Each structure stands twice: as C-alpha cells, then as structure tokens.
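One protein chain is absent from this view; the other protein chains keep their places.
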Amino acid sequence: MKQKPLTMTRVALGSLLRKPATVPYPAARKPVYLATRGHIAIEEDKCNLCLICDRRCPTGAIAVDRTGKTWAIDRLRCIQCNHCVDVCPRKCLAMENDYTTPMQMKRSDVVPVPFTPPQPKPKPAAAPAPTSDSPLQAKEERPGERNHEPPDQSSAD
Amino acid sequence: MNLFRKSPWIIHYDGASCNGCDIEVLACLTPRYDVERLGIINTGNPKHADILLITGYINEQSQPVVRTIYEQMPDPKVVVAVGICASSGGIFRDCYNTKGGVDSTIPVDIYVPGCAARPESIMDGVVQALDLLERKRKEKKTRRRAIAPTPTSEVPTP
Amino acid sequence: MSAWTRILAAILFVLLSPILAGLLAGLDRIISARMQSRIGPPLLQPIYDLLKLFQKERIAVNRSGHFFLLGYLLFTILAGIEFFIGGDLLIVIFALALASVFFVLGAFAAGSPYSHIGAERELIQIMASEPMLIMCAMGFYVATGSFQVTTIHAQPTPLIATLPGIFLGMIYILTIKLRKSPFDLSTSHHAHQEIVKGITTEFAGPYLAIIELAHGYETILLLGFLYLFFAPWPLLALAALIAVYFLEILADNTHARLYWQWVLRTSWAFTAIVGAGNLILLHYLQRGGTP
Partner (left out) sequence: MANRTVIPFGPQHPVLPEPIHLDLVIEDEHVVEAIPSFGFIHRGLEKLVEKKDFTEFTFIAERICGICSYIHGMGYCQAVETVMGLEIPERAKWLRTMWSELSRIHSHMMWLGLLADAFGFENLFMACWRLREGILDVIEETSGGRVIFGAAKVGGCRRDVPDDLLARIPAQLNAVEDELRAITNVFRDDFSVRQRLCGVGLLSRNDAYDLGAVGPMLRASGVAQDSRLDGYAAYDKIAVEPIVEESGDCWGRTMVRIREIYQSFDILRHVLPNVPPGPVDMKITGAPKGEFFARLEQPRGEVIYYVKGNGTKFLDRFRVRTPTFANIPPLLKMLQGCQLADVPVIVLTIDPCISCAER
C-alpha cells in the first residue's frame, strides 16, 4: 500500500468550512433520551417506607427512616443503577433523565414521607428481619461516616 | 478582571476508577463538548495546572501520587472529585483496598456526582471551581500580607 | 527611512509584539479548533492565559533556571530591536541563537528528566533550523550586497523574485520555530507528549509566562524576516504572511509528530536543496552566466 502525504487535509479543511460539532453546553444542551439514567426521584405520597430500596441499594445510598418518616438519598453515592426502581413494590421511585448538579458540600436529599401506617394489618415489608444493616444503624452511621478531616495542608510559603 | 475564570488549566488524574469517568473527562475536551471554549486546556503537567480533576477513589498505592500532584500545583488551586467513587468511594467502598474518596487524602472543593459522571456534570463542576479559584487567590493575598508586610515572592530551595 | 521611524518601529515592536502575538495565537487556536470541528476559545485567550500565569504562585525549582529564562527573554527582545531598528541581520541571528541557548540552559538547570530530554530535543531543533537562518542572511547579502536590514528593506524589487528557495526554506523552519506538528518535539502547545511538557515542564506560573512572552516576540521577529522578502509591496507581504501562517496551522493539523532524526535529516536536506541551490543559482546568474 502506498503512503500518501497530507491525507488529513480534506477532513481538516472540510471541518473548517462546516459548522462545528460542538453543543455549546450551558447555552444549549444535547437532548436526553427516554432511557437516560439521571437521578432518582420519589413520589413521596405513594411511599410506604417499606425499606426495600434501602436494603437493596448496592451502594447504600438510600436511607429510609421509619420513625422520622423520611426517605433520603445521598446523591454522591448513587450509581444510577436503577435497581431501587426495579424493586420498589409501590412503583413510587422513578429514574429521571437529568443529572444531579455538582456540589461543594456533601449532603443527603431528605424527603419527608406523609405515610400513616394502617393500624390493623401488619406491614408486609417489615416482616424479613434485617440482619446486620438495620435501618436504624444505617442511619446513625451516615452523618459522621467517611467524613474525613482534610489533611493539614501546609501551603507552599 | 477575574482571569482565573477565563483561563483555567486542568490536570486529570485517574485514581482507582473504572475508567468510565476518565473517558468522560476526555470526552469533555472533544468536539461535542469542547471545554476549550471556556479557556480550559488539559495540560497534563501539575506545575501548569489550576484545577485537579480526580476520578476514582484512593488506595494505598495512589495516595502518595495524588498528594504529590496536589503539592506540585502552584496556588491557587482547586480539586474537583469527579464521579461517585472520587466523592465517597462509590460502589467499591466495601473493597479491602480502598481508603475512601479523594477527601481522605487531599481537601476536595467540588464533588461531581454521577456514575459515570456525565460530561455536562463535569463541566458544571469545573465552572463552579472557577469562582473558587479567584476567591482562593484573594484569600492567599490577604493572608500573605497579614504574615509579612514585605511580600516575599520566591520559595527558597537549596 | 529616517532614524526616528526606525526607533519608532523598534519601540512598537517591544510594546505591541505581545499583543500581536497573542492575537495571532488566538486566531491560530480558533482556526485549529474549527479544523477539528470545535468552536474553540475566545480570540483573546492567549492573552488571558499569559496574564493569569503572572498571577500564579511562583514555584522555583532552581534560581539559575530563572536567570537563564530572563536571558532568553532579553536576548529575544534585543534581537527584535536590532532587527526593527534596521541593524545587522547577522547580529539578529546570533542574538536569537543565544536566546535559544539560554532557554535550553534554563531547562537543563531544572534537573528533571522530562525537561532534560526536552532541552536535548530543543538543541536538535536549533541545529535543524539555524543553518537555514544563516543561509537566509547570506541570501539577502548575495541579492543586495548588504547585511543591513535598512538596505534590504529599501530594495526596489521584492526579494522573493530572486530568493524563492530561501523563502521556502524559511517557511519550513518556521514550523520548527513555532513548535508545530510534525516538529513539536521539545514541547507542544496543545498536543500531548511522551515527555509531558518537555522543555517547559519545570517552569510554573510567571516563569512559564516569560517563556510564552519570549515565544511571542520570536514569532513576530520571524514573521518580520518573511516580510523582508516582500518589502516594497506591503499588501502583498501581508497576504503572503497570512497564507504562510495558515499553511503552518494546516500542517499542524495534518501531521503526526515525527522523530528527531527525521526532523534533523529532512530540514538539513531541504535547507541544502532549496537554500543552497537558490544561493548557487543566484551567484551564477549575477556573475553573468559565467561560473
């Protein structure tokens, strides 16, 4: 096969004359698709605090507090795997298409859940006894955990 | 004029990540996203860089590397943890060889969530970092003035 | 040209070159970006970069390195002043070579393997480009009988007519001097390199800005050299300079980086063929066809 010089010239000059392929992001943005996995949202009215999402989350990003009646997600732990959406028995979780914005402080998004447990019949989700990662324990370790002190930064001068 | 807003140069270090965020960081440089619009250059040299993008968490072996890169960067500098592994250890935080997110080793200024972090997210994170750069420069200036009335310019080295 | 206009030209060179070179580099980056289907940075980006670098913290690896860098900047400016004041072309070339040597010494002083390799490669690039620069001065001498820039500038006919080979050779080494692919061996502005940033690896903040500044002066000076080929017709000169610069950008975007052996070999071969060939032919013609 022969070597040819300047084979890229046509591509380069062609691109020079065409419109750039750039989507100027903050001004315009690429459309998202129906399937795009962005972030988890909850319809808190439907939630019955069954704890299934809490237990099945592969990274432990979701924390459900039955006594305080809150559903919380740590966006910095969520891997958008969609697993909680798949396992949610009441279909109150959904995968939204837009991603979470960056943040300067670590925080959890806490959603209060207006759920009043019906008195007579016992809740089905409470039946399997949690072994090591009980919701209470998981909740307690959340604030302090992995919250390392930044190492002493000795500035250069 | 806020010059750091106009010309942030980045350096990218791949901690122990799965490469997903790395290729998204690189994708930011390429025509679809083209961060050079914002004056961003991927220098690859810590001494030229203003913003350190780290993907992936830290393990024993990479800890000194990350620390060295951070210390080699001249002030003002900002650290952006890209992806959930860099932010919190992510799905690998239960592995035996993790030390946690980047904040276990160096102070992190911006956390970019996502697995893998989308290029738009990374750009948002970098844009947030720009304001911090200018603020850090001013802080540095006032601190220096407070310590010594005559500004010393060079770091003496043997 | 009167002495005052010449002094004015030199002052303008010192004052305006950074801005002009910045604009040129900005244009370069925009056109490169468009060739890559990107939007590219704002036009003033190189100037922003330069000013930002001056605001960064000064990290010193080695004080002597910075002394050499100041030498690089100073001698580049001196070469430029000598050129625009209409002085001796040989002094310009020697001052420029000295400036490059200072730059190389500065990189050697840092002691990092990357900057060492970068400095070695820079020396090779100087070796590759210097013969052509000297041959350019010789060509001007053969064509006009003088090394003085004023005399060369005052020629009634453009020198491109008698020195086309020298002009081609100058374009060739301009690619080396501008650090464009395929000759971005020692350091590269945009593309990534196996030796990190090569010769500039160890210089941070304001010192990097000095390098950029000196590089800007050098660019304008070299474009001044090319201008001399079209001196009587300024508009043609401008068009030619724009065309040459565009070709440089195109070459940058259509070539991979090549080996230093290749760079040295081809630039000497090219210099010998077009430069020396042009000189010999010109000499032969001036002697009235008798050898």
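So that you can tell them apart, the chains are marked A, B and C in the order they are listed, and the count of residues begins at 1 in each.
In the analysis below, contacts are C-beta pairs under 8 Å (C-beta built on N, C-alpha and C of every residue); 3 or more make two chains touch, one makes a residue touch a chain.
Note that the structure is predicted; figures quoted are calculated from it, not measured.
Considering the complete complex, the chain that is not shown touches A, B, C.
Of the options C:100, C:200 or C:253, the residue whose C-beta touches the omitted chain is C:253. Against the chain not displayed here, chain B makes contact via residues 11-27, 30-32, 42-46, 56, 59, 61-62, 65, 69, 91-92, 94-98, 115-116, 118.
Taking the complete complex into account, residues 1-8, 10-12, 15, 21, 33-37, 56, 58, 79-83, 86, 95 of chain A touch the chain not shown. The set of chain C residues touching the chain not shown comprises 32, 35-38, 113-114, 116-117, 120, 181-182, 184, 188, 190-197, 253-260, 262.
Just so it is clear, only the chains that are shown with their structure count from here on.
Separating the CA-averaged centres of chain A and chain C is a span of 53 Å. Counting only residues that touch two or more partner chains, chain A has 20-22, 24, 156-157.
Touching of two or more other chains is recorded for residues 33, 36-40, 57, 59 of chain C.
Residue ranges of chain C in contact with chain A, taken from their complex: 31, 33-40, 57, 59, 250, 253-255.
Remark: chain A residues 20-26, 29-30, 58-59, 74-81, 99-104, 106, 146, 148, 150-151, 153, 155-157 touch chain B in the complex. Touching chain C in their complex are the following residues of chain A: 6-9, 12-13, 15-16, 18, 20-22, 24, 156-157.
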